[in-house]
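Removed from the display is one protein chain of the complex; every other protein chain stays in position.
A, B and C label the chains in the order they appear, each numbered from 1.
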Amino acid sequence: MSQPLSILQCNDVTVEFDGFKAIQGMSLTLAKGELRFLIGPNGAGKTTMLDVICGKVRPSTGQVTFNGDIDITRKKEHQIAELGIGRKFQAPSIFPSMTVLENLEIALRQRRGVFATLFARLQAEEQKRMKRQLEMIGLADQEDSRAGGLSHGEKQWLEIGMMLLQEPDILLLDEPVAGMTDKETDKTGELLQEIARERSIVVVEHDMEFVRSFASKVTVMHEGKLLKEGTMEDVQRDDRVAEVYLGKRRDADASRSTA
Amino acid sequence: MAGYAAAAVALFAAPMFLSDFRLNLLAKFLAFAIVALGLDLIWGYTGILSLGHGIFFGIGAYAMAMYLKLEASGGRLPDFMGWSGLKELPLFWQPFSSFGFAVAMGIVMPALLALFLGFFTFRNRIRGVYFTILTQALVIITTTLLVGQQAFTGGTNGVTGFSKILGASLASPDTKRMLYFVTVLVLIAVFVACRYIVGSRFGKVLRAIRDGENRVRFIGYNPAMYQMVIFTLSAAFAGIAGMLFVLHVGIISPSMMGIVPSIEMVLWVAIGGRGTLIGAAMGAVLLNWAKSEFSTSYPEGWTYFLGAMFVIVVVFLPNGLTGLLGKIKLGKKRRVTKNEPTIEYPAM
Amino acid sequence: MDVFILQLFNGISVSSILLLIALGLAITFGLMKVINMAHGELIMIGAYSTYLTQNLFHAYMPSSWFNWYFVISIPASFLIAFLFGLLLEVSLIRHLYGRPLDSLLATWGVGLLLQQLARSVFGAPNVAVTSPSWLNGGMRILSDVVLPYKRLFIVGLVAACLIAMYFYIYRSLEGRRMRAVMQNRDMAACLGVSTRRVDAMTFAIGSGIAGIAGCALTLMGPIGPSLGTYYIVDAFMVVVLGGVGKLVGTVLGALGIGVFNTMFEYWTNASLGKVLVFLCIVAFLQWRPSGFVAMRTRSLD
């Protein structure tokens, strides 16, 4: 059954919260090196879908497999992260009392056991990678600042930087450009395309401008179900999508900060 | 480094300046400083508030007290067992006639209990306030059991009436001085260990857990493991401190393990300054010194002072006296940067 | 059979007392996430208020009226504890929102201060409160089963408090504001609700109910400066076991602890009974970390 080229497969996933079905029988297949956009009106279950993949929410039925044959449906968050699935949350979540550099240090791909970290020394190679990452996210001159003191955009970048240092195979991004300026948004988009050369990415986004500019393949969700999957043109041409979005477009754009 | 060296020298030189009684007091305070260091590791650095450290302290203390009691009874039944109606030494008491066994138990038993508790609670993601209240429940369970099993534990009286350790008389000033030096050495060792832990990547993960436990999980760390390990370590430190306490004070009773002493231990750290090791240790020494100085002359005033101090520090000076001193010094230099070492304690 | 009925009643009675002391806490902890360790001292304030009311009646009212002091003392206790709560909120608690563990420590300090204050004002020994004579005696339902009026009264008092709270929270304008603030503070503020006022009111009401608990406790137990320390941990256990944010959880928590405690105490002894109950609580929380009734949220922390 498993396609050799797919890195992530969600089969018939259903999520229930106290009787309310947030996701109903959703399936999703992600190929290696794919940049996939997940869109849909509020309450469509996009964020919940990311939660299922990264282990934050357990589906009541259905299965999620990683890299062809690893069943991650029942695995814990940290195990899933260790396997190579990274997650960026909607609100920037960095460690505010630690410095930028310290934030990056603990995000580095490394052995994450108690004893490994207790005796870990910062290797020259690791240092180089962190420096490079700092340059890339434009925080090189703030490496010793407390992360809590950064601006909102800087925090977003820091979190992306942390995620890249984790070197995951799949990146799950929840509204990465929320609160960014146009320039920052463009830069992020380019970065995502660059990353997608070696890794797979799933982006949940409300900013249609951004989606249109950078998406190759788009999945539309509605009321917890798959509505349409295809290229941006396919999706835009689809009647049902238009129906869901028309008249609702304004709402969706206005309340970007909720999902 | 120079400051720490000076502090160590001062501690080693203290016997030359202090009377036996004062030295004994200082030794007791230093034992308390060890508990404070352990508490700081889990509270100041990891953000877990345990109001149950009195138990771990107490278990360590009881282990040592059992050895001392058997040593003092010289083969006969310890006095309290007699008046509780026991006719022979209970089985679990017997190995405590060995000093080595007692010391090992004083460290291992609190650590194991913490490991056991931590294994379940942290894995089940009981944290923040819930964990804190759970530790209080544990305190009630332990003290009620200890008090209830008088024949085996000495009940509310606890265990007291010791005479010698490893053949040396506990009453002699030489032994006391020796025990003082042992306490200083242990404190330094624990302090160095804590410094290492805090500075290591492990320590950074701990702080990350304090800032956002779930976020740590999505980076790929298992916070439960880290919390368990640090909680266990902290309990072991408390156990060591308990053993030293018994040697200096000559008694342990459930009243040292209850809810009030457990909260007081947290108070030392809060007032000294959580999140800095030196603050925690100094808090323990200073507060206890002040207590023994002032509580006598003004028992009522002391309680007011203690309560007010607690409220003011927690509400307005979350970084304790160390934080306050830091602010004053920085203020003088007119140097305020983003780097200022104030720590935000996020919602838990 | 007689003993069974009596023990069942005792279980319910113990639960009702637990519920009464935990109700105020359920509000301050459950709705505001403030861990008020001084809750026990607010109970103590309620008890001393009752004592003062009694003394006032002794001094200024005709002795035939004395029996009715208790009727006055319930609102009086509520009011005095309410005022103390208000003062506490305005001066301290409002600096502690979002820092639940710090609120625990700071209010413990407040508790210490209040205890010492009571000691300075009323002296260290217990004071005596004479129960009104209409609460003496009991209802004989079987030849050997007497249900004391005082315990029945407390059960009724708890029911009344619950109903009053239900109407306040779910049926009044103030209550709606309170729920709005507790669920989404920023949004409520945007809509013109004075969150400061609501916070202060909520905390004060929680404190006031502690005062009523204190008043009721004068019927059953000692009245002294350390009165609160006997009940505070039990009260927290009730709230934690019940789950945060819903009154029905608190009711279940109180019933669970009260009934099991009575049963265990009957089968074993008081010390072991207590240990067993606490062990059960610890075990139960491992299974359901957020208590009987849990509210789910979607936020990260």
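Note that in this section a contact is a pair of C-beta atoms (placed from the backbone, for glycine too) under 8 Å apart; a residue touches a chain by one contact, two chains touch by 3 or more.
One rule holds in what follows: contacts and distances are computed from a predicted model.
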Report the protein name recorded by UniProt for the chain absent from the figure; options are "Peptide ABC transporter ATPase", "Sarcosine oxidase subunit delta family protein", "Hydrogenase-4 component B / Formate hydrogenlyase subunit 3" or "Urea transport system substrate-binding protein". "Urea transport system substrate-binding protein"
List the shown chains that the missing chain touches in the full complex. B, C
From the list B:Thr121, B:Thr160 or B:Thr183, pick the residue that touches the absent chain. B:Thr160
Would you indicate which residue among C:Met61, C:Ala128 or C:Met187 is in contact with the undisplayed chain? C:Ala128
Option from B:Thr46, B:Thr121, B:Gln136 or B:Ser253 whose C-beta touches the chain left out: B:Ser253
In the complete assembly, which of C:Ser13, C:Thr28 or C:Ser103 touches the absent chain? C:Ser13
Kindly note down the residues of subunit C that lie in touch with the hidden chain. 3, 6-7, 10, 13-14, 17, 119, 124-131, 136-138, 144, 146, 148-151, 219-224, 226, 229-231, 262, 265-266, 269-271, 273-274
Footprint of the hidden chain on subunit B, which residues? 1-4, 6-7, 10-11, 14, 17-22, 24-26, 28, 76-77, 79-80, 82-85, 87, 144, 147-148, 150, 155-158, 160-162, 171, 249-253, 255-256, 276, 278-279, 282, 285-286, 289, 292-293, 295-300, 302-303, 322, 325-326, 329-330, 333, 335, 339, 341
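Operating definition for what follows: only the chains that are shown with their structure count from here on.
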Could you work out how far the Cα centre of subunit B sits from that of subunit C, in whole Å? 33
Where subunit A and subunit C are represented by their mean Cα positions, the distance between them in whole Å: 46
Give the residues of subunit C touching no fewer than two other chains, as numbers and ranges. 300
Do you know which subunit A residues sit against two or more other chains? 89, 93
Along subunit A, where are the residues that touch subunit B in the complex? 54, 56, 76-79, 81-82, 86-87, 89, 93-98, 102-103, 105-107, 112-114, 117-120, 122, 144-146, 148-149, 162, 166
Could you list, by residue number, the parts of subunit C that touch subunit B in their complex? 33, 35, 92, 95-96, 98-102, 104-106, 108-113, 115-116, 119-120, 233, 236-237, 240, 271-272, 274-275, 278-279, 281-282, 285-287, 289-290, 300-301
Going by the contact rule set out above, which residues of subunit B touch subunit C in the complex? 49, 120-121, 124-126, 128-130, 132-134, 136-138, 140-141, 144-145, 147-148, 212-215, 259, 263, 266-267, 270, 300, 303-304, 306-311, 314-316, 318, 345-348
